[in-house]
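What follows is a single structure, and I will ask about it in a moment.
With one protein chain removed, the remaining protein chains of the complex are shown where they sit.
As written, the chain order gives the labels A and B, with residue 1 at the start of each chain.
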Amino acid sequence: MPEMLSLSNDPILFLSLMLAKILAVFIVVILIVAYATYAERKIIGRMQTRLGPTMTGPLGLLQPIADGLKLFFKEDIIPAQSSKLAFLLAPMMILVPAFITVAVIPFGGDVVIKGFAVPLQITDLNIGILYILAMAGLGVYGIVLAGWASNSKYSLLGGIRSAAQVISYELAAGLAIIAVFMLSGTLSLRGIVAAQSGSVLDWYIFSQPLAFCLFVITSLAEINRTPFDLPEAETELVSGFCTEYSSMKYALFFMAEYANMIVVSAITATLFLGGPAGPFAGPINLLLKVFFFMFLFIWIRATFPRVRYDQLMFMGWKVFLPLALLNIVITGAVVVFL
Amino acid sequence: MAKKETMTINMGPQHPSTHGVLQLVLELDGETVVNAVPHIGFLHRGVEKLAENRSYHRALPLTDRLDYLAPMSNNLGYVLTVEKLLGITDQIPERAKVVRVMMAELTRIKSHLVWLATHALDIGAMTVFLYCFREREQIMDMYEKLSGARMTSNYFRVGGLSLDLPEGFVDDVTSFIDDMPGHLDTYEGLLTGNKIWQKRTVGVAPISAEDAIDIGLTGPALRGSGVDWDLRRDNPYSGYEDYDFEVITRDGCDTFDRYKNRLDEMRESCKIIRQAVDKLQPGPILADVPDVCLPPKKDVVNSIEGLIHQFKIITEGFKPEPGEVYQGVEAPKGELGYYMISDGSANPFRMKIRPPSFVNLQALPKMVEGKLLADVIAAIGTLDIVLGEIDR
Partner (left out) sequence: MIKELIQGLSITAKHLLPGNSTTVEYPKQRLETSERFRGLHHLVLEHDREKCVACYLCPTVCPAKCITIEAGEDKNGKKYPTVYQIDMLRCIFCGYCVEACPLEAIEMTGEYELANYKREDFCFTKERLLK
């Protein structure tokens, strides 16, 4: 068993590999973000008997780039009555947590380089899950700030909705995962993947089906996707918290939405589907699982109506939370008595 | 306790789901609506006044632009009123009447499809929107084939129809109504059983039967409150008494029942259309009233009498006896009525339109007060308003 590469045994190699990993992950995530918008438009288009983008490039493949360029060159409007600093900060505050969450997600087993074992993961925090939950919690500040700083009533309503929604659903999501690490006995994502590394049946989706469903649903709510897209519910609040945003700042919100989708898919894959385990090379397995969840999210968006604010709260506090608690109790009983 | 402050927001006139240019001034306490005041008039074109300066014939295209989602129903109401004013109601040939019913029912489906599309979209189910528009497109194609225009049909004429059915039209209609029930099942598959849809519509935007009657609600919105009232059956026109159809009534008083009502109405419309297709016999399409109806084109081109006749009607118009009439039709959105006064000249002295959406809109404040912001959207959708008709 080769020694784990760390800052103490080969600092140069460690740092350069670390940079390479960060860059690789970042590029992959950005690419997926760009093409997730394309895929979403194509898939929803097809489901709605339309074609989606077809004009820019072959099959419309250059559409995300065209969109990006367009947004980049749009006039950047900052409303006169807005609170400037907060207005500027908000889009970054929402995008950055989304991106840095990816840091703890393992995308493969260890590879041996120069006699050292290098984990395919940017960093393995021993409190990985807490870190993820914390970052998810940070993201909501961006939304609230955006809603408040715009000084527009629709934005404000969107911001408030989002705050309430994310807080209530984070609780349920957090409790749903507790059952997982009650089984794994560790908070490190690497550890959790290792705990599922036996056969397919070791994946926690089979031992924790309820937690899996709860987590998928609550995370849909956390990232404000249909049917829980209330903070931006375009038919009610025009565009919710990002009503007043334009140009690149709007693009950041847009990217954050998709980045969040990727993060949530990756977390779900890691916690319940064995992470990088599977028939192919580690990163490909993980990507396939991520794509599966993203497709699911898109599919759901094409199909379901939006729930109402009070119903959302009701479900969060009175359905999902008790279910998550129940799940913990059952898991606890099983762990202790069996 | 801290002082409670409410927030006033302007929903509209530029808002994605106020169906055009409706402005709602909402007073909100958090997300709860304390007070809702609709402001209308952004689309006012003065249709009623314009009609006073046009001959009866030339006022007809104005009606296309009332409820632009159901132009043929508007045309129908108008021509029926003028025919009543002229006293030629029983001279309308059978074929014209049957085609009118057929087109009015197709129009009902067309209008209801847009209603379902936008209603579902407002509540967040965006796929239904495109499915509905796909079917609506077929009706538009039929419109185009028949009248030459996809929206502003301007097809009926005082005394009958402007043109006979084109070749293959009946086949198009039949194949459409054969497919339509299947499509309706698709929409229902996406919505009716869906728990979220039910949550968003059951018990939402309630209005009791008494309130509905007091306000003057008509159409599917009234029938959703359990009041069994349909002009097609209760005050038949254009030969509706000869058709066998059911008036769909449900008494849930809520958005869900109004939704079910309209879907079932589309099914009934398909039945009526099928009966109309069966009834269709060759025959004249214009009443034999030379003072009112334009002569057939071939007469105009070939005979001097026809030419003079054409000149006379177009330059002078026809002059109904002084008097006043009211005629209501069951338009897709409710009772569309025209109240027409003639002073014996070639122009209407006064044309008052009773648009269903205008009256139905009055129910909105009642439906949403004390409810949530999201219910306002559902209420606007369920009332199926069209601003072209409200503002006139």
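Going forward, contacts are C-beta pairs under 8 Å (C-beta built on N, C-alpha and C of every residue); 3 or more make two chains touch, one makes a residue touch a chain.
Every value quoted in this text rests on a predicted model; they were computed, and no experiment measured them.
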Omitted chain's touching partners, listed by label: A, B
Touching residue (missing chain; options B:189, B:322, B:344 or B:370): B:189
Given A:46, A:84 or A:114, the one touching the chain that is not displayed: A:46
Selected residue (touches chain absent from view) among B:25, B:43, B:149 or B:289: B:149
Residue numbers in chain A that touch the chain omitted from display: 43, 46-51, 54, 299-300, 302-304
Positions on chain B where the hidden chain makes contact: 54, 57-59, 61-62, 127, 131, 134, 137, 141, 144-149, 152, 154, 162-163, 166, 186, 189-195, 294, 297, 300-301, 307, 310-311, 314-315
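Criterion: only the chains that are shown with their structure count from here on.
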Chain centre separation in whole Å, for chain B relative to chain A (CA means): 47
Residue ranges of chain B touching chain A (in the complex, touch as defined): 7, 9, 15-17, 31, 120-127, 129-131, 134, 190-191, 194, 196-197, 199-200, 372-377
In the complex with chain B, residue positions of chain A that touch it: 44, 47-50, 153-154, 157, 161, 226-227, 229, 233-236, 238, 302-311
